[in-house]
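For this depiction, one protein chain was excluded, whereas all remaining protein chains were kept in their positions.
For reference, chains read A, B and C in written order, and residue numbers begin at 1 within each chain.
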Amino acid sequence: MTTPTYRTDFPQHCRTHPIDGMTLVFHRPSGATHFLDSPLPQMLALLAAKPMDAARLTTSLCATLGLPEDAEARAVVEARLTDLAGIGLVEVG
Amino acid sequence: MRNEDDQPEAERPAAAAPGEAETAQTRRAMLRIGALGTAAVVTVRPGIAHAAVSALTCQIPVPQSTQPNKWIKNNGDVVNPNTGNSYPPPSQPLSGEDVKNSLKYGTNYPGYTSQQTNAYNNYIKKLTMGKQGYTCYASLQSPSRQ
Amino acid sequence: MHGFDVRVGPISYRIGSAWAAPIAVLRRLYAGYPAPADGIATVTARIGPPRPWRRWIRPQVAIEGDHNLPDTVPMAFGHALLAIEMAMNMQVALGECRHLLIHASAVERGGKALIMPGDSGSGKSTLAALLAERGWRLLADEFVMIDLATGRLIPFPRAISLKNSAIAEAEARVADPARFGPHLSATPKGELRHLRPNAEAIARMDEPAEPALILFPSYGFEPASDGVSRSELFMRLTEGSTNYIALGEPAFDHVLRIVETIPAARFAYPDTDSGIAIVEQFCAEAGL
Partner (left out) sequence: MKDARALATALADPVSTLGLAPDGWTSLLAIARAERLDGSLAYRLADMPLPAPVARALEDARAQAEFGRTQALWEVEMARRALAPLGIAPILLKGSAFAFAGLPAAIGRVVGDLDILLPRERLDEAEAALLAAGFEWAKDDDYSQAYYRRWMHELPPLVHRDRGSMIDVHHSILPLTARRRPDAAALIEDSVEVAPGLRILSPADMIVHAATHLFADGDLAGGLRNLWDVDRLLRLFAAAPGFWARLDARARRHQMIEPVALALRLADRLFATPVEPRLAGHDRMRDTLFVRRLLARDGWGRSIRPFNRLGFYVRSHWMRMPPLMLARHLWIKARAK
């Protein structure tokens, strides 16, 4: 089974607003309001540009943030992808 | 809302050498140790009508009334009687007032030991929507949700 | 069923009780309030026996109405007035979907409103009640309503519920004893007494005000004050609201506008007098 690809249409169907270094989001389809702390906005931007699997997203995220790519970074990306899928801002497959 | 100072000791970043301050800052951003504590996503949850019905007049049955003759383990799980480190449940549902005080100030439930109180509170913290007592528990917390 | 219709701000209640006595007390407490417009109450709140026999045998009082909550416990008959208040609150908390609800008290001076959010025990009701005896106009105790068309605060001046030590403080400052409800003891909230807002608050209940300052009071600590970040203010206002999510994007817009434009702070105070002094100082700085 190939590793799942994640994609998003963020920020469509959303109202976003920067506040205290975070991104405040009103998501119209769910009617929910979320605070997104980094690295979520950066992850969403990368996925909006090109759907990717977790490995490739980790690579481009670490490149964007100027961070060494390691197992811990991969774990954080995987965990945050689950969070984003949970609130419906990211879709699997 | 969790802020910096009451963050659990384990997650506090190690003091970075001055030269790496910048990377530490980005690493901190990466590991999202931000104003919202460790949660990268915080979703606004509706305040269950605590204003309408004072939390203090509601009650929380431990465990669900559909779970007769079960005991409560110290981590809050509902188990069969006499399971290792578990306790018989309280004979009466716990009042909102007692639960609020116990969660806030650590007071024991009247007539029960601190181990029993701790087990019951762990059970209560695992309550989710739809479970008996959830509305009462939710209204005890909001708005200062820990 | 014994009934009483009354309008409190935008809410036109039909209140019912299986017993006559609680309704008689409620009529006295809400003396001077208008009847529903066109004689049509659109919100039903009621108390009744949880079981038929509980009407006579060791009577108990269940909190009911258009909207109900599963976990509520029947109350003692002696606390029927408190049960009615909670039934009235529940219909607003679960039924109101025209104005954004903020769990707070509020007073007005010069057209500008001071909003004091806080859960029970923070002292927001006591401060509002006492400020209302010093020239401020009471707008709300428990539910502040924001008009989603204009962003202005719509008054909802229901009777203030004073608890424990606050009762004596209010009794010392309010001249007219008729404005007080009966003294309820050993209620789930401790000692309790209701105070009817003064005639001015009732007469001007349809006069909105402009939100200008938000203060989070904390009763019982040494005097201290601190800023509140915009993100925390957004969280505190929305999590404390029972209808923020149901009102959708307009509610998001208004809370965002509030946190971006209205100054907010929190302060601790050991007693009511120092609390009022701190509030007056904040208000002076904010131009209220």
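Simple rule for what comes next: contacts are C-beta pairs under 8 Å (C-beta built on N, C-alpha and C of every residue); 3 or more make two chains touch, one makes a residue touch a chain.
Note that the structure is a prediction, hence the values are computed from the model and not measured.
*Asks:* Counting contacts across the entire complex, name the shown chains the missing chain touches.
*Replies:* A, B, C
*Asks:* Specify the residue from the set C:34, C:50, C:190 or C:248 that touches the hidden chain.
*Replies:* Checking each option in C:34, C:50, C:190 or C:248, the one touching the absent chain turns out to be C:248.
*Asks:* I'm checking contacts with the chain that's been left out. Which of C:16, C:74, C:117 or C:240 qualifies?
*Replies:* Considering the complete complex, C:16 is the one touching the chain left out.
*Asks:* Please output the residues of chain A touching the missing chain, sorted low to high.
*Replies:* These residues touch the chain not displayed: 29-31, 85-88, 91-93.
*Asks:* Pick out the residues on chain B that sit against the missing chain.
*Replies:* Touching the chain left out of view, chain B contributes residues 43, 64-68, 70, 78, 128-131.
*Asks:* For chain C, which residues touch the unseen chain?
*Replies:* Residues 1, 12, 14, 16, 36-42, 44, 46, 48, 52, 64-67, 95, 97-98, 246-248 of chain C touch the chain absent from view.
The working rule: only the chains that are shown with their structure count from here on.
*Asks:* Edges wherever two chains touch, nodes for the chains themselves; is that graph a line, a ring, a star, complete, or other here?
*Replies:* Shape of the chain contacts: complete, all pairs touching.
*Asks:* Between chain B and chain C, what is the gap in Å from one C-alpha centre to the other?
*Replies:* Between these chains, centre-to-centre, one finds 28 Å.
*Asks:* Taking the mean of the C-alpha atoms as each chain's centre, how many Å separate chain A from chain C?
*Replies:* Whole-Å distance between the two chain centres: 41.
*Asks:* Could you list the positions in chain B whose residues touch two or more of the other chains?
*Replies:* Counting only residues that touch two or more other chains, chain B contributes 35-36, 42, 44.
*Asks:* By the touch rule stated above, which residues of chain A touch at least two different other chains?
*Replies:* Counting only residues that touch two or more other chains, chain A contributes 20, 22, 32-33, 35.
*Asks:* Applying the document's contact rule, which stretches of chain A touch chain B when the two form their complex?
*Replies:* 20-22, 32-40, 65-67, 73, 76, 80, 83-84, 86-87
*Asks:* Which bits of chain C are touching chain A when the two form their complex?
*Replies:* Against chain A, chain C makes touches at 229-231, 234-235, 238, 244-245, 248-249, 252, 256, 259.
*Asks:* Using the touch definition from the top, list the residues of chain B that touch chain C in their complex.
*Replies:* 1, 35-36, 42, 44-60, 95-97, 132-136, 142-145
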